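Here's a slice of the assembly, chains where they normally sit.
Just so it is clear, A and B label the chains in written order, and each chain counts residues from 1 on its own.
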Amino acid sequence: MKLIVAVIKPFKLEEVRQALTQIGVQGLMVSEVKGYGRQSGHTEIYRGAEYVVNFVPKIKIEMVVPDDRVDAILETISTAARTGKIGDGKIFVASVEQAVRVRTDERDEDAL
Amino acid sequence: MKTKSLVALLALAALAADPALAQETAEAAAPVAEAVPTHSVFILNTLLFLIGGFLVMWMAAGFCMLEAGLVRSKNVAMQCTKNIALFSIASIGYFLVGFNLMYPGDGWSIDGMLGAFMPTSLEPVGLTDADGNFTGPGDITYASVGSDFFFQLMFCAATASIVSGALAERIKLWPFLIFTFVLTCIIYPIQASWKWGAGWLNPSDDTGFMATTFGAEFLDFAGSTVVHSVGGWAALAGALILGPRLGKYAGGKVNVMPGSNLPLATLGTFILWLGWFGFNGGSQLAMGSLGDVADVSRIFTNTNAAAAGGVMAAIFLTQLLYGKVDLTMALNGALAGLVSITAEPLTPSIGLATAIGAVGGVIVVFTVPMLDKLKIDDVVGAIPVHLFAGIWGTIAVVLSNGDAGIAAQLFSIAVVGVFVFGVSLVLWAFLHMTIGIRVEEEEEMAGLDSAELGLEAYPEFGKGSQFV
């Protein structure tokens, strides 16, 4: 099983969720993060003082999926989240060793 | 321009120094210049009710913000819904039944006990002709019926607001609204008629039961008992039948469930504080004479002093007891101070008013945890503030008002308590056994907002993720 972590632009969340649902992803979790990256660093003025806006609001999506679904999912997220402009985000994949569904105590791929 | 006061004083001093002159001026001026014309009295009294009324109306927003700030965020939208709905229901119920039940005039159904049943009608449009002469029917020595109704309605609504806070986070919307309707139509007006409608607790002559038994009428200027403790009793009955929030006393401990938005609760307190000037000041019921308006001024000052006393008592006491000041106690302290002075805001000196309010603040600090020990779950502290401080305030009348008798006060507190608590208990129990008053466990866990309203008070997650 793999954990896929995608950090995307907030307003792309709904589109990405729909695209993932269409290819059969049934579970994920979403959190609010602030991203620091190439997009960061523009200057604003607040009460006459300049400051650099380093952190940009982003949405992080995490889902654990069977190994064979990874490529399709990467493809789907990448397409749905792309605007072509800087700050579109990243997707990372890591290994997961175990999974448990709390309600039933099912394990591993059954738990996804 | 601020020195006018001085100038006037000096002018007066000058007059005083030359009695003849003063006399002369006074004589010349007196006939036309001193008397306040009847119509002006009517206008000024009416104006007091209108100003007082809108200030007390504003308290509805205060209760709403206070409660919205002290519940957990998953129940905030519901608390807002309940508050705007209860105010609306009170407006309708008091019009349909309440006002004439409370002020039956000569139309008592049972003398001194049960008023008249009919909707309120206002006096006709345009009581005066083009020259300002009175042409309409009715009483022109008091104030307009419309203003009187408007003012009194707000007291009725305030009573209902008290209940909503105590029962927050677990009561179903509709049963709560049904209770509110009965409270504002029937329960509140009946007991209020006993005192303010000139019923058996306050008959217009000296041969009544109170006078003969206790040698004193029941005195409650603006409603420490008639309004606040009534809300408190109704809330207490509800809290007992409804039970505490899930987990509140789990594991034999008092589990803290902090309010979600303290600046909102603070705002609510300030709103209530402001509205209270209308509540107490308007209860003078007149400002068409020099004496009345000076009395209203005393009331404003004392009301403010009592609130300040309540705040400072709560602040000092929480610092002493817990080593830290508790903001929510300070807020409750302000309100307890206000409730405490409500039964007699006129006669105390500023110092006494401050002290009476301070005792209210002390009461709150001690009784909030006491209720918790009794496993009575009052989300916003409504029972300590409105019931306990209300009782204290009603007793404190004897400290400054020579007409008050401790026995008459205690008896009346008890009478109102038994009636309101009893009827409320029956009504809550009835609702409980029929339609049920409490949401399902799972709904309570998820929060009333999503369970009963299908929305969230603060729905955002991922700023801007809501569809672009």
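To be clear about the criterion, contacts are C-beta pairs under 8 Å (C-beta built on N, C-alpha and C of every residue); 3 or more make two chains touch, one makes a residue touch a chain.
Small disclaimer: the values here were computed from a predicted structure and weren't measured.
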item	value
Composition by chain label (entire complex, not just displayed copies)	A x3, B x3
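Criterion: only the chains that are shown with their structure count from here on.
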item	value
Rounded Å distance between subunit A and subunit B, as computed from the means of their C-alpha atoms	52
